[in-house]
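Let's look at subunit A:
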Amino acid sequence: MIDTIGNMAPAWLQAHAAALLVAVPLICAAINTFLNSGRLSWLVVMAVAAFSFVCSLVLLWQVQDGEVVRYALGGFAPPHGIEFRIDSLNAMFLLLVTGFGLVAAVCSWPTIKAEINPAKHSLFYSAYLVCLTGLAGVAITNDAFNLFVFLEISSIATYVLVAIGARRDRRALPAAFNYLIMGTIGATFFVIGVGFLYAATGTLNMSDMARLIPQSESPRAVQAGLSFIVVGLGLKLAMWPLHSWLPNAYAYAPSFVTIFLSATATKVALYAVIRFLTYVFPQEEAEAMLFAYVFAPLGIAAMVVCSFQAVFQTDVRRTLAYSSVAQVGYMLLGLSLATQTGIAASLLFLFNHALMKGALFMALAGVVLHFQGTQMRDMAGLGRQAPWTMTAFAIAALSLIGVPLTAGFQSKFALLSAVLEHGWPWAAFIIVATSLLAVIYMGRIVEAAFFRAPVNPDKVHKEAPLALLAPLWLLAIANIWIGVDASVPIGLAQAAAEAAIGSGAPAMMGGR
Partner candidate 1 sequence: MSDPVAIEIAVFNVILLAMLFVVGAAVARLRSLFAIVMLTGAYSLLSAMWFVTLDAVDVAFTEAAVGAGVSTVLMLGAMLLTSRTAKADRRWARIGPLAVVLVTGSVLIYATTDMPAFGDPFSPANSYVGADYLVMTAADIDIPNIVTAVLSSYRGFDTLGETGVVFMAGIAVALLLGFGERSLSANRARGETAPVRTETKADKSDHHVVLRVVSRILIPVIGIYALYVHFHGELSAGGGFQAGVIISVAVVLYSLVFGIAAALDAVPVAFARGLAAFGVILYAGVGFYALTQGYNFLDYDAILSHGADAAGHHGDTNTHGQHIGIILIELGVLFAVAGSITTIYYAFAGRAPEIRDEDW
Partner candidate 2 sequence: MADFLASVGDVFALVRQPLGVGLCIAGALLCLIGSVGVIRFPDFYTRLHAASITDTAGASVLLVGMAFVSPTGWVVLKLVFIWLFLFMTGPTSSHAVANAAYLAGLAPKTGRRGDLTDDEGGWS
């Protein structure tokens, strides 16, 4: 299928897909502010997201044989100019970001119409497009400082998208402010880290850095740069214990924003971590120790602590948010193996997690649309009042737990086998134990929805609108389909892991 798309793409698209993927959302965000109608903005956003998705498919097609696409912006060869560099790892994340950008854009209109002041619609959609630009830019660029710029573009857009939730619940404001403070500290740490690397190598191009770091005369500056970059990105990706901003931000943001962010924002930060650790920094003892002794404990702590916290939440959205932090823990555990299977498992986990969290939050958005509250007791009896919505929710919940024949099972299975292969049976035990916790916290919700009487039995039968239901079921079916036949995401993840780990010595680069 991908071959047909790739072959159908016109020459200009094949040549410039990388630049168009980032530039089109940005310019359309600006054009969009001139539109007065929210519905029109929605159409524009869908078109733009679809175009970006096509671009990322074309890129995926171009890199599928392990090739690397390089695009010199402004025509200046790196390291003097800024460069895009797309290998399978980038392509996978671009696919994730733009794909989710498209799905979220399609389902956005009903929830936005209900939750956001009509006068703000087009500006809101502009902010969304800017966010999309930023996330795609992070996933595509090969320049460390440019990565910071795009990280901040996406973050600033995210802060305001979260804060807009204040119309429904004022707690969105402090949540967004905390997110802003933590996120900005994270970004500044990242800049400090890049500064050290620049001092040690004299370049900002990541391939060039990778070439120069081993011969650098300032190994301590490189180490400090590494640690600042990891901490800074750790704040952005909600690595335990730096995750304190996440639960509130997810819980009080507008529904549509939560759908999009849960599937993309932290994932892109995780991409940046993988990129720096496996590609920019030499695979030596210090880094291997960092993997094993920092990521593994942090990942396990996140899995255990946040799964417990998820059990004790009364708000369903907060339950899911804590579960997200816990799932980041699984991904870090996979990463900490520092092997190709480990990273592939981690990436598969990430991909599937985006599918199920997207579906879960989308179903909740449908619930919020008609039944307002997302407290645990508001869920009671929803299985009868909105069977289609809640069935999809249940499928995604089963997938999150890791029941066989769902995507979650595939990813947990891959992670388990990677961990066992590495000789960490205790880690496998913890994975199973925390999955049991997931049974508790997701089971509670599903049980309330299907086996309890509604709080208010007079409530009529109310499904989510079709614009929401269609993408929701698309994701739910994807969850099942991947559970049965996971060859596509596994292929993506393995190619990406290979690109990350096996890239070896980056090509030498000369001046222009």
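For anyone wondering why these and not others, all candidates are chains of the complex that A comes from, given by their letters.
Operating definition for what follows: contacts are C-beta pairs under 8 Å (C-beta built on N, C-alpha and C of every residue); 3 or more make two chains touch, one makes a residue touch a chain; residues count from 1.
This structure is a prediction, so every number in the text was calculated from the model and none was measured.
Of the numbered options 1 or 2, all belong to the same complex as subunit A, but only candidate 1 touches it. Across the complex, subunit A meets candidate 1 through its residues 12, 16, 19-20, 23, 26-27, 29-31, 33-34, 71-76, 79-82, 117, 119-120, 123-124, 126-127, 130, 133-134, 137, 143, 145-146, 149-150, 152-153, 156-157, 159-160, 163-164, 192, 196, 198-204, 212, 216-221, 223-225, 227-228, 511-512.
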